[in-house]
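A single protein chain has been removed from this complex, and every other one stays in its place.
Our next item is chain A:
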Amino acid sequence: MSTIVLEHVSRWYRNVVAVNDVSMTIGPGVTGLLGPNGAGKSTLIAMMSGFLAPSTGTVTLDGEPLWRNEAVYRKIGLVPEREALFDYLTGRQFVVANAELHGLADPGAAAQASIALVEMTDAQDRTISTYSKGMRQRIKMASSLVHDPSVLLLDEPFNGMDPRQRMHLMELLRTMGAEGRTVLFSSHILEEVEQVARQIEVVVAGRHAASGDFGAIRRLMTDRPNRFVLRTDDDRTMASALLADDSVRGARLRPEGGIEIEASDFGRFSQVLPRLARDHGIRLLEVTPTDESLESVFAYLVSA
């Protein structure tokens, strides 16, 4: 059982802030790191895998620092997002090499077990340069699992996988999590995360925007009034149409133009709004969430 702890971690590249004051604890089970592209997910995973030093704050694995500490790799299996592998090796040679580098007693047997786990036994003797994107992803998985790590970090692991491979990997991650391993994977697709992860950490624009199980994230969106500003080509008609619906608690016409809406049921509101606009022949010009604390979460989750 291993736990990764991030405490007030920030990371900037010159004057660009990639990760801003993030604190989170990743424990046993499957955790999904959800966020749009460029949100800082890869930067966080790089710091959690000891491949990047935080500019401020600390990142530890079971109390041990990850930066400049090679010993942590006994516990960590890493599947990077980048596709580059040792293309001139066969899949089997690659996984065996990884097993040897871990100093395993029987690298051949460990490699075979790991390759079988990702269903690559048939293709293991082909050179990696001939592999499809999904096969590369799976051989990367095999190499990261070969030493039976207690922590598995995967950066966008579902990229390039076909639906069957995706289902298989999801099942594999669930099993790993159920076995008590600490599994963290990043994704920008909400559906992927909700199917696998027990715990979800939402990262938007470098900030830790929300945390909890999928139900908690959803409740965050639905169980509290959400405020929006709408701009339409007929604000008055739009406001009255929305007020007639149960999902809207209040509407106010702004002197500078636009309508301030307080929605009580976000899920229903998001369905009703376009329908009402269409029924009344109103053109929606802008829908902006104004709830500062959750704006980013909404913006992302709605777009997802």
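Going forward, a contact is a pair of C-beta atoms (placed from the backbone, for glycine too) under 8 Å apart; a residue touches a chain by one contact, two chains touch by 3 or more; residues count from 1.
Note that contacts and distances are computed from a predicted model.
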Omitted chain per UniProt, picking from "Thioredoxin domain-containing protein", "Indolepyruvate ferredoxin oxidoreductase beta subunit", "Anti-sigma factor" or "ABC transporter permease", is "ABC transporter permease"
Out of A:V9, A:L61 or A:L78, only one touches the absent chain, namely A:L78
Touch with the missing chain holds, among A:S114, A:S143 or A:S270, for A:S143
Checked against the full complex, the residue among A:T43, A:Q137, A:Q165 or A:T232 that touches the missing chain is A:T43
Note that chain A touches the absent chain at residues 13-14, 18, 42-43, 46, 49-53, 68, 70-74, 76, 78, 80, 82, 84-89, 94, 97-98, 100-103, 143-144
